[in-house]
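Note that one protein chain is taken out, while the other chains of the complex remain in position.
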Amino acid sequence: MTFDPSHAARSFSSVGTRPIRPDGVDKVTGRARYGADFNMPGQLIGRILRSPHAHAVIRKIDTSKAEQLPGVKAVVTAADLPDLTNGDTSMYDILDNCMARRKALYDGHAVAAVAAIDAHTARQALKLIDVEYELLPHVTDVDQAFAADAPLINDTIITKGVDPKPDRASNVSMRSQFGHGDVDAGMAKADFVVERTFRTEQTHQGYIEPHACVANVSSDGTADLWVCTQGHFVYRQHCAQLLGLEASKLRVTSSEIGGGFGGKTHVWAEPVALALSRKAGRPVKLVMTRDEVFRATGPTSATSIDVKIGALKDGTIIAADATLRYSCGPYAGSWAEVGAMTAFACYKLENVRTVGYEVLVNRPKTAAYRAPSAPMAAFAVESAIDELAKKVGMDAVDFRIKNAAQEGTKASYGPVYGPIGIGPTLEAVKNHPHMKAPLGKNQGRGMACGFWFNFGGQTCTDLNIGMDGTVSLAVGTVDVGGSRASLSLVAAEELGIDYAQVRAVIADTSSLGYNDMTDGSRGTFSSSMATISAARNAIKILRARAAQMWDIPVEDVTWERGHAVAKGETHGNLPNLSLKEIAAASGTTGGPIAGHSEIVADGAGVSFATHICDIEVDPETGATKVLRYTVVQDAGKAVHPTYVEGQYQGGAAQGIGWALNEEYIYGKDGRLQNAGFLDYRIPVCSDLPMIDTQILEIPNPNHPYGVRGVGETSIVPPLAAVANAVSNAVGVRMEHIPMSPPRILAALEA
Amino acid sequence: MRYIRPSSLEDAVGLLANASGKAAILAGGSDLLVRMKGGFIEPDVIIDIKAIDALGRIIENDDGFVIGAAVPCAVLGENTALRNAWPGVVEGARLIGSKQVQGRCTIVGNLCNASPAADSVPALVAAGARALVRGPAGSRTIAVETIPVGPGKTSLAPGEIIEAILLDKRQRHSGDAYQRFTPRTEMDIAVVSAAVNLTLNDQGVVEKARVALGAAAPTVLLVEEAADILVGSRVDDGALERLAEACSAACRPIDDKRGTVEFRKKVAGVLAKRVALTAYQRAGQK
Partner (left out) sequence: MAGIAVSTTINGDQAEFLCHPDETLLEVLRERLGLMGVKEGCGTGDCGACSIILDDRLVCSCLVLGAEAEGRRIATVEGMAQGDKLHPLQQKFLEHAALQCGICTPGFLIAAKDLLAKNPDPTEEEIRFGLAGNLCRCTGYDKIVRAVQDAASVMRGA
């Protein structure tokens, strides 16, 4: 599509307003249907049996007793999900993760499943399945798994990205490296150097809605799947491939989604539900328990990161170096690679090097979590930067401003930046009243920056104009937090009509072309691009129809504020035709009017944020209290500012939880000890203050309205901002996230 | 599985005594239902005691308070007389769970669940509370601290039901207080906790003291040496320091998902100091 270069100066009438979302009333009255809120006639209840062992060979599974239990209609194991992946190792890993084949690789790994007439019978049936395990040594800690003598999780893993190729298997699946310049020479010139190792523990997205689906496979090879997902088209592809179904015969409908944050970008139980349905010949509903969500879906990586940064006396960072080890569960991943790319992305650096290692551990398969991999790297780097600023004798904000990346800077991960927001967010923070507010005893203030790439990707949208002049917009990117409102605004803006006349829905996989996931902050960015182009295509038809109604050449018709306008002197007396009038006549002017769009939305536009946090620490107990929190982030253009603020606040809250209390805790036996919301401590309402937001708008030149993705960057700075605040409050540098009270107290007494 | 809702205590005791298979008493259900959901217990009979009128009341009489076993903690908080007399006990009970859990949970359930981290138990122990127990062999009254004997285990005999918790009539110049340490402000289980109950003489000197610690050992600890430090003092800085040391020393905690041994020992002392001061202030006001 062609871009409107004047977007920066453009004035908007719908975009930028804050109307009520189209799905709102259903959600406040309890009518909205989420994953578990759907039933099919004759449906069975599915349940999954999971390994209690962190690492074990599955010697034998005896399902005969379960099969004989009255009410049990199907029992499946890996044998019912044969390997159809054809050498595609990442699909094979997904298959193996859905149902363990040779070995159970973590506490919670699925080993068998049943479908029965009710939940009670299904639970009883699980108890009747006999699994014979042969226990193997396990390793759950990222540094221990990295060590040469660690128990081997997969003996076919030879580290990629190392020259020469290693001759032995290890738990390191890949090494990646980014950077430019000469780091060692740069470091040698440094007047001040900070060098430290940081650790972060594994966290979970913590969405409140457990995974849920209803699967129905017919004997004729067609199938339906109702599921809460961030990407029903991707689920269709994965499920079809794993089950040997034709993609077009599997219709996937995405339910309303009760949170995902990256965790619902991956199939976990859906192929199993389909396999159960196929075997039982009946629909199967499968809803995870909270315990299963923690044990067996995809948390983020635990990390261990070495950082070394050198600066000159004048405050110029002369060299930056980081080595990042990220756990990826028992399968190969590319999480450290992303961490290595983002680590120094905020800065203008002559000499920079980052090396990432993907480390296999006996924990669940890592999945994306909001700006995946970036928060941990930012924690390490922004902590070291803070410390370095002190050594240089500069203010933390000024030091960052001096070294911030700009338009034209070669990013540490390769590309050259266009117009970017890191400088402006830092300037805004410098001038923010929060930075000048006084602090009391035992209180500290921290700030930190964050970066995220943002993605675009494949997008397909239909815009249909009804005979009454209202517009229905069918999009394929799942709405995770208000995007239907934003896309309706965009359609209204482009067509020049009222927001109330547009209704956006999420179409199922049989009703629309392929769409990538709602991830990488792409939902509003890419679907708004597709919506604009669909609207422009519709406008072409509207103009043609008006021309026909007037009987004048289409070149003489323009589209202004929702009306066809005849231009030129000869047509001066023709009154404008509204969209409604043209639509009403469509039956006699050539049939329905619609605009379609299929695009790969390139140029998502990188995003930067800077956060400020005030915290109070009780020096006797290590207890912390977040007193004040401010988010400053570049949105490009805020389509629906309230939902942009919501993304900023939500990301900040998740980051604060991660920084202070959230972590997966494994026992020596390799079992997860806190698989519930009582002991996996996400912030509750009384833990947080109001979260102030400031939206900056530095237009993305690659989007017609200047929009950038906004969903993810907000979780990147909090770990470091909170850590810097705690470190400033207690006078000790915090190196381990989460900074739970026992860790803070131990650091104080060390 | 059966669900039964007897309307008298006699029926409940009879049902419990004659139940074939495992019987479970259901009060607020905030432990029982969670354990059933997790598959940790599968009772054959559930005996819901909430329809027994007498168990649903708080009675104030000449001897003090009788708190029925089925009274939810939210109701404890709404009872002004109880709150004034035993603020520490009510404080502990009110910390259990959320508003939602408060509408259901009971102090007797908290006690019988026998978790070392139970929030209402340290204050009850410090208060010298007693439990009125009814069983096939009749009634008996026992000190609260004798009921939990280890994590998840009680000294109650098969068929016994706790009918009520008894709290003495408050003497003049008395006050109690409870605090726990949790990483979150709400919805959390105590990492460690402390309760102090004091009675002062007219000069403001501590005459009687009881100090109890939670989550510091397999059962709630009654720390007599800590109480001895407070007796005869005006809860001055010196006494507080020695109190903290005595409490830290008395702890026999474990490392687990909620905290470390070092943390629990240190913070037990810190909390003991803080609650001792609050209890002292409260006692001084009466």
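Read from first to last, the chains carry the letters A and B; within each, the first residue is number 1.
Following the convention adopted for this analysis, a residue touches a chain if its C-beta (ideal position, glycine included) is under 8 Å from a C-beta of that chain, and two chains touch if they have at least 3 such contacts.
Source: prediction; values computed, not measured.
Student: Which one touches the absent chain: B:M187, B:V235 or B:C251?
Tutor: Of the listed residues, the one touching the omitted chain is B:M187.
Student: Please pick, from A:L136, A:A169, A:M435 or A:L688, the residue that touches the omitted chain in the full complex.
Tutor: That would be A:L688, which touches the missing chain.
Student: I'm checking contacts with the chain that's been left out. Which of B:S7, B:Q100 or B:T146 qualifies?
Tutor: Checking each option in B:S7, B:Q100 or B:T146, the one touching the absent chain turns out to be B:Q100.
Student: Considering the whole complex, which of A:G108, A:P283, A:G482 or A:P704 touches the chain not shown?
Tutor: Hidden-chain contact among the options goes to A:G482.
Student: With the full complex in mind, choose from A:R31, A:K127 or A:R561 the residue touching the hidden chain.
Tutor: A:R31
Student: Of the residues in chain B, which ones touch the absent chain?
Tutor: Where chain B meets the chain not shown: residues 1-3, 5, 26, 28-30, 33-34, 36-38, 46, 48, 50, 72, 74, 97-101, 103-104, 185-187.
Student: Could you pull out which residues of chain A are in touch with the chain that's been left out?
Tutor: These residues of chain A touch the chain that is not shown: 18, 20-21, 23-25, 27-34, 36-37, 119-120, 205-210, 256-261, 287, 289-290, 480-482, 642-643, 645-646, 649-650, 652-654, 676-678, 682-686, 688, 690-691.
Assume only the chains that are shown with their structure count from here on.
Student: For chain A versus chain B, what separation do you get between their C-alpha means, in angstrom?
Tutor: Inter-chain centre distance comes to 44 Å.
Student: Residues of chain B touching chain A in their complex?
Tutor: Answer in residue numbers: 38-39, 181, 183-189, 191, 256-260, 262-263, 266-267, 270-271.
Student: In the complex formed with chain B, which residues of chain A make contact?
Tutor: 123, 291, 620-623, 660-661, 665, 673-674, 677-679, 681, 683-687, 740-742, 745-746
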